[in-house]
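Incomplete set of chains, arranged as in the complex.
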Amino acid sequence: MILGKVIGTVWATRKDEQTVGMTFQIVREVGLDLEDKANFVVAVDSVGAGVGEVVLVAQGSSGRQTELTKGKPVDAVIMAIVDRLDVDEDAVASLGE
Amino acid sequence: MILGKVIGTVWATRKDEQTVGMTFQIVREVGLDLEDKANFVVAVDSVGAGVGEVVLVAQGSSGRQTELTKGKPVDAVIMAIVDRLDVDEDAVASLGE
């Protein structure tokens, strides 16, 4: 999944009829420090995420595994709203051997 | 989905017979300010989008979930024509905790 921040909404009335009722959120990709990255993606919201909230987005066919998106022509879904990130950037790489 | 603008059409007579009758639109990727990006994609049009219109494109297997593209060898579909973008680039990232 990618980490992102909801920054807005796309409105469309002429669209595939299977997508009627879906909310298309604009998700700005962010780093682990929550700073903006250059990319954004438009994702269907399956969890009620609001502007500013940090979220996880599942893409590709995985974006169609929620109840809302199953079998629909959409390739990205917000499937989690993030509460907290525990990050240790200094973790030393360790191999099993 | 990616955000793009229709800028033209690809014409092909020698093609997989399952794609006969489809319109292959050239979609220039655009930013949230609707400025052109470097990339473009060729996508099947399932919603009647014309040149200049801002659209959403679903890619990969999701591009095959419209009535028109189901089971067909195409990996991108225009599935919505955009009416409006509500964007708040200044939204502060907020975590649930």
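A and B are the chain letters, set down in written order, and residue numbers restart from 1 in every chain.
Assume a residue touches a chain if its C-beta (ideal position, glycine included) is under 8 Å from a C-beta of that chain, and two chains touch if they have at least 3 such contacts.
All of these numbers come straight from a predicted model, not from anything done at the bench.
The total count of identical chains across the complete complex in this file is 5, with 2 shown in place.
Criterion: only the chains that are shown with their structure count from here on.
Distance between chain centres (mean CA atoms), subunit A to subunit B: 18 Å. Those residues of subunit A that touch subunit B in the complex are listed here as 5-16, 18-19, 24, 26, 28, 30, 34, 40-43, 51-54, 60-61, 63-64, 71-76, 81-85. On the side of subunit B, the complex with subunit A involves touching residues 1-3, 32, 46-48, 56, 58-66, 69, 77, 79-89, 91-97.
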